[in-house]
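Every protein chain of the complex appears in place save one, which is left out.
Here the chain labels run A and B in written order, and each chain numbers its own residues starting at 1.
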Amino acid sequence: MTVHADPKGVLTGTHFIDGDHACCEGALAAGARFASGYPITPSTEVVERFAARIPSVGGVFIQMEDELAASIALQGAVWGGAKAFTVTSGPGFSLMMEHIGYALMTETPCVFVDVQRGGPSTGLPTMPAQGDMMQCRWGSHGDYEVIALAPNSPQECFDLTIRAFNLAEKYRLPVMFMMDECVGHMTEKVVIPPADQIEITPRRLTKQAPDEFLGYKADEDLVPDIAKAGDGYRFHVTGLTHNEKGYPSMTVKTQDKLIHRLQDKILQNADDISINEEVDLDAADVVVVAYGITSRVAMKAIQMVRDSGQKLGNRKLRIGMFRLITPWPFPDKKIRALAGRIRGFVVPELNLGQMSREVERASGGLAKTIAVTHAGGTVHSPEEIAEAILEAAR
Amino acid sequence: MSVTEIRFAGFGGQGVIMMATVIGKAACIFENGYSTMTQAFGPEARGGAASAQVVLSDQPVLYPYVTEPNILVVMAQEAYTKFSPEVRSDGILIVETDLVRVTTAVKPGVRVYGVPATRLAEQLGKKMVLNIVMTGFFTAVTGLLAAESVRNAVLDSVPAHSKDLNLRAFEAGFAYGQKVLEGSVTDLATV
Partner (left out) sequence: MSELVSLHENPTEQFLRTDRMPHIWCPGCGIGTTVNCFTRALLDSNANLDKVSVVSGIGCSGRVAGYLNLDSFHTTHGRAIPFATGLKLARPDLDVVVYSGDGDLFAIGGNHFIHAARRNVDIKVICVNNLVYAMTGGQTAPTTPGDALTSTSPYGTFEPSFNLPQLAEAAGAVYVARWTTYHVRQLAKSMFEMFNKKGFAFIEVLSPCPTLYQRRNKMGDGMETLRQYKELSKRKDGASTSEVGLTRDGEIVVGKFVDRDRPDYATLMKAHYQHTMGDKYVETGAIICQ
């Protein structure tokens, strides 16, 4: 079920803005009315814009004392009934890990935006990397599944931020919005449609009476409905292992049931959650798997190879592109199916091989995987990706 | 597919980023093209130097950065020294003639155009609009974008109270550019 966006937050029109600003507009269009942040390059522009815009939309921005505070204040606002998010980059993302875990455990719908820069530690504050892809998947302790989206243009920073909020509400979890410095600081045309053309997933507020309501009893889709504070439900929320009522219940049985449900609600709904871009995959010999800014550089590399008239036997070499718009949950089935009919994958990314391991794992040895790694600071040269494509075809 | 890489460079406060924004916006919003603008961020962007890059194309832009500019616009000597060797041999170099002396040999084939944008801006009463004078000049000498598109992009990018002044700045630069093309201005600071 969806509704139209609240026009108050929708800046309908054609804009020339960067990815950070577009992400903020996406959040406002999605209905976010609360943001708690802490300044960090290259993500700060998102909350700077939110701070400028929100007083005339109706809502709250608060700059907190650190990222720990920023990443939990928003969850307080969510349980009050607001749609809320925070924005950060590497070092701040590291500090937020515990509260990503809290949001996962308490099933708090919210969005964490990470504009990735070079790491580890302070690293390259103003330069791009994609080194947080495993951190957003595994960074908090314990077992869980997340949803992560990776935009490759300012337009997608707008469109996919809305999707991130919608998925957060539908599946009740923190959605990781994995930008990179390049996409965040790149200015392009961004079209924001009228509010009535933007579909919004509302919060799944319970329709049950307070005495019937169980805060963590899941529906058929494995997701429970939610109550907000102040409505007489007198519910309890805890990061401890809890039963359907939300009460702490630290038993092996409760843990087993809860942790499996938190995992399964994502895995069993993966087809609904996951969207990815598929280009010329049908008869491909080599498939490039990429995401974020790297997917654009990879597409240029593919064009270069095609233009050079490379042959495989006596026909043209066929190269496809599988763009991970939803890196998590990872599209295991798609990659496995491709692996069975192609020569190899080429996985360029601005890290020393993170999603490439997933491609290798999912392909189960049926096709080779060539990682085109890069420590970050800029994007690949299309030539190095092109070389890997030729190597994969051999 | 036709791709044009442009670098704008100068020092902080000259409105380098604004120039890039106006050109980028003119191409993708007021014409049917595609454009991607990126800026140099980081500690170097806090000091004197400022630069911005725009890639224009008739197809979606894939690679976002400028590697070998078709057009270089410089408004500071330091920026000239740093970036002028990058310009393609069939490219265009546009300089602010009071601020940049074209000293080293540019590649043969590079067309060089100069405009005293600071002086023209001062004549309009506000030195601050030198970037828009440069933008008008750029529009005239490159012929890359329709003047009307760039004019609209200027109006779309500046605060309401300064629209008139900026429009006059654009026209002053544009007119100067036309004169240069006609050959009626010859005081270029070329070597």
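Methods note: a contact is a pair of C-beta atoms (placed from the backbone, for glycine too) under 8 Å apart; a residue touches a chain by one contact, two chains touch by 3 or more.
Fair warning: this is a prediction, and the values are worked out from it, not measured in the lab.
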item	value
Contact list for the unshown chain, restricted to visible chains	A
Among A:22, A:47 or A:77, the residue in touch with the chain that has been omitted	A:77
From A:218, A:237 or A:355, residue that would touch the chain that is not displayed	A:237
Full-complex contact with the absent chain, from A:120, A:202, A:340 or A:364	A:202
Interface residues of subunit A (partner: the chain not displayed)	3, 6, 8, 31-34, 36, 55-60, 62, 64-66, 68-70, 72-84, 98-99, 102, 200, 202-203, 228-240, 247-248
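Definition applied: only the chains that are shown with their structure count from here on.
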item	value
Length of the line joining the C-alpha centres of subunit A and subunit B, rounded to whole Å	37
Residue ranges of subunit A touching subunit B (in the complex, touch as defined)	14, 16, 41-42, 125-127, 181-182, 185-189, 293, 296-297, 299-300, 303, 378-379, 382
Of subunit B, residues touching subunit A in the complex	21, 24-25, 28-29, 34-39, 41-43, 45, 61-65
